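Below you'll find the structure I mean.
A single protein chain has been removed from this complex, and every other one stays in its place.
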Amino acid sequence: MNYFIQRLLSAIPVLLGITIIVFFIISLIPGDPATAILGSYATPENVKLLNEQLGLDKGLIQRYFIWLGNLVQGDLGRSFALNRPVLDEILERFNATLILSGTAFILCSVVGVLIGTISAFKQYTITDKIITFTVLTGISLPSFFLGMMMILLFAVNLQWLPVSGMYAIYGGGDFLDLIHHLIMPAIALALVATGVVARITRNSVLEILRQDYIRTARAKGVREGNVLFKHVLRIAIVTILPILGLQAGFVLSGSVFIEIVFQWPGVGRMLVDAILKRDILLVQGGVMFVAACYVLFNIAVDLLQRYLDPRIK
Amino acid sequence: MINFLKLISRNKLALFGGILLVIIFVVSFLSPLLPLKDPDVIKTSDRFLLPFSEGYLLGTDHLGRDLLSRLLWGTRLSLLVGISAALISATIGSILGTIAGFYGNKTDNVIMRIIDVLMAFPYILLALAIVAVLGPGLFNAMIAVALVNIPFFARNIRGVTVTIANKEFIDAARLSGMSNFKIIIYEIFPNILPVIVVTISTTVGWMILETAGLSFLGLGSQPPQADLGSMLGEGRSSLIVNPHTSYVPGAMIFLIVIGVNLFGDGIRDALDPRLSKGELVKPQPVTQIKLNKNVKNNSNSFLSVQNLTTAFEFDNKLHLASKDVSFDIKKGECLGLIGESGSGKSVTALSVTCLVASPPGVIVDGSVKFQGDDILKMNYEQIRELRGNKISYIFQDPLSTLHPLIKIGKQLEEAFIEHNHQKNKEATFKGKELLKLVQIPNIENVWNSYPHELSGGMRQRISIAMALTNDPELIIADEPTTALDVTVQAQILLLLDTLRKERGLSVLFISHDFGVVSQICDRVIVMYGGQIVEEGKTENIMSKPRHPYTSQLMKCVPHIGFGKRELPTISGSPPSITYKKEIGCSFSSRCLIKKDNCLNEDIKIVQKGDSEVRCLYPHE
Partner (left out) sequence: MDILSAYNLSKFYSKNKGLFNKQSINLRAVNNININLKSKESLGIVGESGCGKSTLAKMLAGLVTPSSGEVKIEEKDINNYKKHELPNHIQYMFQDPISSLNPRKTIYQSLAAPLKYLRKLDEKEIEKEIKTIIKEVNLKEEFLNRFPHEFSGGQAQRIGIARVLLSKAKIIILDEPVSALDVSIQSQILNLLNDLQKKFELSYIVISHDLAVIEAICDRVMVMYFGDIVEKSDAKELFQKPYHPYTNLLLKSVPKINQKMEIKNLFETELPDPINPPKGCSFYTRCENKTEKCKDSNPTETINDNRKYKCFFPNI
């Protein structure tokens, strides 16, 4: 419990670092937001007035602290392109991203660890070879290309699954409808990460099987099934957890492409649009929000790791 | 280098990947010289021609541009950008990582905190932000991808550098008067280079994908110039009607990345020392048994080992680790097996219940009769029933032989539950009784501890308790006190000796230390070069060694009570395990009394006084 609080506190400098990077990088974006809002025919007076309204006439450092102050209070400002509070937009969009990325993440963790273990235990058999080949193909395919090909095959040609979106436009909206729409993007998003997890699992299981304590278990007459489940997997999961933490980042990143390919109404698509429209506050808020969630997620992974591995101190 | 190429070419997949890459490289880099159509010429009359249309091998895109030409030009661009990004981030990341890892302390702290913050972003967010600042464009996309991957390199290289910087040869270099800068360049860098190469080869595929991704989003290459990503992005708008504009560039990305990955894996495998040592091959639960001949074993002893020969198989050659080892153990007897590293003593001990890791281990000959049944003829289930039940083991280093993540109590119960199909309750009771027996204080505390929380002596007591779980009849102890301090060793030896006498246990005790063996064993076998060279009662061997090896070794081991002095020595070093067949006495090259005929033929064990000895000229 003590450690839990400590770990949470230790996230504060990281989060502060993130705010600095987010704020200053995005402040470097060329172009004048006021001009972008008012259009190129705006009079200098109007631009000046708007700049004052937006607080852009103040110094950079001062603006950072104002922004940080507002951020702490949960105020991320207003998006000028959408003309609504940034936080509302993000929260609405984030829900969709969470469903997609969360599903993909669970998929890649479970399937990755499972097939990695099987492949290690059946090393050099046909099963192992098939898995290894599939995994290799998986990690070599760009997720957006895979998504497009899936649309072509399953939505256009076979017409099993919907082409895009999160819910059907007419008459949808229930849970089944969501699942129906989720299948393709989630699989396309999970595939690469699954491959990475499976490969690392395979190697780490093979390495663990050579350890002295596995020989001890065998010398005790422990059945092979129990050697696998009680001895090998326990260590394997501890070694793979940090990798899963990293994969969460890759899944989140990949979701940007998948959201665009499948017209999924998530944060990623919103961010790309916002960058192209130079909607600075929305970009700032969005990046900040996703990064913060990712930091919190990694803290959770860390805590789980600590719980599972008593050696860490 | 030649070795390295050989290693890669032996790996067929890597070779395939390499060839694929070479073809793609050559063709795409020659594209300015090839008789191709101009990739950017728009011809609206020829829009969306299908592949294999006349004049357009791969068809045309939405503006009627030749897809083949665009594909090759685009491939060239994508490769260039991906590889440049990889090189840039590898260089900067490696420099940062090396500095952080080598200097440690504050430098390390500052660099790694910044890296931590950068790694807290999902990579695409950072890349998007950087492109947003620099503006869309292929060069900017490359910079973004390179920057985003720096933390990854820095972190990897830092880890390796820390390990190397703590090695003793770095201190040695410092004592040779080398400055920090020279140490980094001449001592550290050559050792981290393979890691850098492996990291590049396993990430360059990623970077190609990432730049393609940015272009796909419209943030990379700008029209009319096209790389593979932007071609795919353009193709997406006509995906349903004209899919070929998508799958042509998509397939090319796939081919490049799979080529890079296959080749990269080949490089990794060739540079990874674990693979050449066979450390990434699954060891079977039972040693592979390939008996060449049927060994007759009519012994009625409690345990009778006859002609046991165990080998390690490397490169299809059998390297014999133990040769024709035969011995008996009586009920309640403690037999010592003494020898130096490579003498075959541990292999023999593990072979008794087929615990030698396999591959590479193979039992090629022999018979191991335990209470009348030959273990080498049993199936896995029968052997498993014996292990930890009637025959149990105590190993050398209790920190690595106990499972680090399972509580002591659970590990103690396990052998009981596996063999008795009984409830946990009974196992718990039994386990705690055993802890009492090996004189562990605070049993409840220890029960719920993990191995790393206990001292070495405590851990070895636990291992002993674990071996006693199912009231075994034979205990095989493989150097059980070698990892311990001398005062702790004394306690453990005392405990083992008391327990075996109280319980009438038979013990096979492996050691390299005559003093230790002298404390606990009734009978001793001396091994050298995989063979038994002498066998007899402990006091006979210790006071009257017959084999020149035994006598020379006992003299040259430093003993207490003789002051500062010139010690007797054995010249040369013990033989290493080899696949070559050697005839004659393996000790002859170091022997003080060898004669010409010692190498003429294999020497048989003969009775000499109270001992048996493998020597033509044993001591009287």
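Each chain gets a letter, A and B, in the order it is written, and its residues are counted from 1.
The rule is short, and it goes like this: contacts are C-beta pairs under 8 Å (C-beta built on N, C-alpha and C of every residue); 3 or more make two chains touch, one makes a residue touch a chain.
Predicted model, so just to flag it, every value in this text is computed and none were measured.
Between the chain not shown and the residues B:Pro32, B:Gly135, B:Pro190 or B:Pro224, the one that touches is B:Pro190.
Within the set B:Glu168, B:Glu381, B:Glu502 or B:Asp596, the residue that contacts the chain not displayed is B:Glu168.
Touching residues on chain B toward the chain that is not drawn are 167-169, 171-179, 182, 186-187, 190-191, 340-341, 439, 441, 455-457, 485-491, 493-495, 498, 512-516, 518-519, 539, 542-543, 552-554, 556-571, 573-574, 576, 590.
Just so we're on the same page, only the chains that are shown with their structure count from here on.
Between the CA-based centres of chain A and chain B the separation comes to 33 Å, rounded to the whole angstrom. By the touch criterion stated above, chain B contacts chain A in their complex at residues 113-114, 116-125, 128-133, 135, 205, 209, 212-213, 216-219, 232, 236, 239-240, 243, 246-247, 250, 253-254, 257-258, 261-262, 274, 279-283, 285, 353, 355, 357, 384-389, 392-393, 395, 397, 400-406, 414-415, 418-419, 450, 452-453, 466, 469.
Every residue of chain A that touches chain B in the complex is listed here, in rising order: 13-14, 17-18, 21-22, 25-26, 28-30, 120-121, 123, 136-137, 139-142, 144-145, 148-149, 151-152, 156, 203, 206-207, 209-224, 226-227, 230-231, 234-235, 238, 249-250, 252-254, 256-257, 260-261, 268, 271-272, 275-276, 283, 287, 290-291, 294-295, 298, 308-311.
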